[in-house]
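Structure, as structure tokens:
Every protein chain but one is kept in place in this view of the complex.
Then we have subunit A:
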Amino acid sequence: MTISLNLNGQTHEVDAEPGTPLLWVIRDELKLTGTKFGCGVAACGACTVHLDGEPVRSCQTFIEDIDGAEITTIEKMEEDKVGAAVQKAWLELDVVQCGYCQSGQIMNAVGLLRQNAKPTAEEVDDYMHGNACRCATYQRIRAGVLRASEILEA
């Protein structure tokens, strides 16, 4: 089937079988590799993108369900006010280790800060719970979200 995908502000006509996860359209067809594959079963968050502004797991988002939706990936976060603040905080604190989970962490953190500009540490933990980091950078992820909140407030 052919669907029209609005990704990072551009429209793409994509030909893919129904049941194809958005993740693989983004990575293999559109060749935007910032969105990562970690588990394929919505258990790690590495594949997190925004669908109409909300974080979703792209490995469990299927193309037949998203015709016409607006998709945003990590590649577009520099231009997003909240996204840029999160990235800045991540650089200040050197959150990353291997970095493989971090696109997803950042996309999810942006989702949190959009709906809750001043989260507490517990609220960060609750919201970020589904984003696994095998390098265990959690300490800095938590601090990074709180720092981004400060940056946004300033």
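Heads up, the rule we're going with is that contacts are C-beta pairs under 8 Å (C-beta built on N, C-alpha and C of every residue); 3 or more make two chains touch, one makes a residue touch a chain; residues count from 1.
Convention: contacts and distances are computed from a predicted model.
Selecting from "Xanthine dehydrogenase family protein molybdopterin-binding subunit", "Glycolate oxidase iron-sulfur subunit", "ABC transporter permease" or "Aldehyde:ferredoxin oxidoreductase", the unshown chain of this assembly corresponds to "Xanthine dehydrogenase family protein molybdopterin-binding subunit" (UniProt protein name).
The chain that is not drawn here is touched, among residues A:Ile74, A:Leu113 or A:Leu146, by A:Ile74.
For subunit A, the list of residues touching the undisplayed chain reads 17, 20-21, 24, 27-29, 31-41, 43-44, 46, 73-75, 77-78, 87, 90-91, 94-103, 106, 121, 124-126, 128-129, 131-142.
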